[in-house]
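Heads up: the structure comes next, in structure tokens.
The block that comes next holds chain A.
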Amino acid sequence: MNSAEELKYLLPASVISVGVQTNKPLAVIKKEDILQVAEKVKEMGFDNLSVITGVDREDRIEVIYNFFSYKKKQNLVLKAILDRTSPSIDSVVSFWKVADWLERETYDLVGIKFNGHPNLKRILLPEGWMGHPLRKDYDMSIEQFVTVGEDGEDIVSTDGSNLLRGE
Partner candidate 1 sequence: MDPVTIDTTKIRTTKRKPETALEKLEDTGMINTILAAKDREGFILLTTIDQFINWGRLSSLWPVTSGLACCAIEMMAVSMAHHDIARFGMEVFRASPRQADLMFVAGTVTKRMAPRVKQLYEMMAEPKWVISVGSCANTGGPYHESYCVLKGVDNIIPVDVYIPGCPPRPEAWLYGIIQLRQKIKNEGYGVKWGLNK
Partner candidate 2 sequence: MTTNAYDLIVAILSAIGLYDMILGFFQDIGAEYVLRIIIVLVVIAVVVVFVLLTVMFLSWLERKMFAVVQARYGPMVTGPRGLFQPIADGVKLLGKEDTIPAGADRWIFTLAPYIVFVSVLLVFIPLPFGKSLIVSDLKVGLLYIIAISAITPISILLAGWASNNKYSLIGAIRAVAQDISYTIPLAITAIAVVVFVGSLSMLDIVNAQSGYWFGIIPKWFIFLQPLGFILFLIACIAEMGRIPFDFQESEQELVAGFFTEYSGMKFAMFFLAEYAHLFAVSGIIVTIFLGGWNGPVIPLIPIELTSLVYFIIKTYAVILFTMWLRDTVPRVRIDQLLNLGWKIMIPLALLNLLVAAFVVTAGVI
């Protein structure tokens, strides 16, 4: 029994299906039960949250968690499916601290809201950036510019005249 099946056995109501992500056990879970699942996963010994990935599948948004257990040397992949218009899922920061930045990054680039995150702000792009670049419908033709305000924080605008050199 691999770790995904074990999870399915422990939480039959939360796990929708079990599969593989190219030789790593994968469990598709209900997005409402993420906290419950996270608690169970942590109990199972998965102490390392490797990465959180958000994928825009055009009709839905997938969020994928890759776990690893240093004790058992096992992998586990969780996948939750969110609706595309307002993707949101509960934050797992309380279980894994690294999720703090990983979730912020996913929010920044894919636009998934993590409820209960202590500081859900953009991390790689400046605050105020329009759109989430890794969405498939992100408009690359809009040029956005960043200037620095009095307090040293970034100000985003589509007008680069303050920044660009005049002739």
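How were these picked? Simply put, all candidates are chains of the complex that A comes from, given by their letters.
Going forward, contacts are C-beta pairs under 8 Å (C-beta built on N, C-alpha and C of every residue); 3 or more make two chains touch, one makes a residue touch a chain; residues count from 1.
From a predicted model like this one, the values you see are computed outputs, not experimental measurements.
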item	value
For chain A, as assembled in this complex, the candidate in touch from 1 or 2	1
Complex interface listing, chain A residues touching candidate 1	125-126, 133, 138, 140, 144-148, 154, 163-165
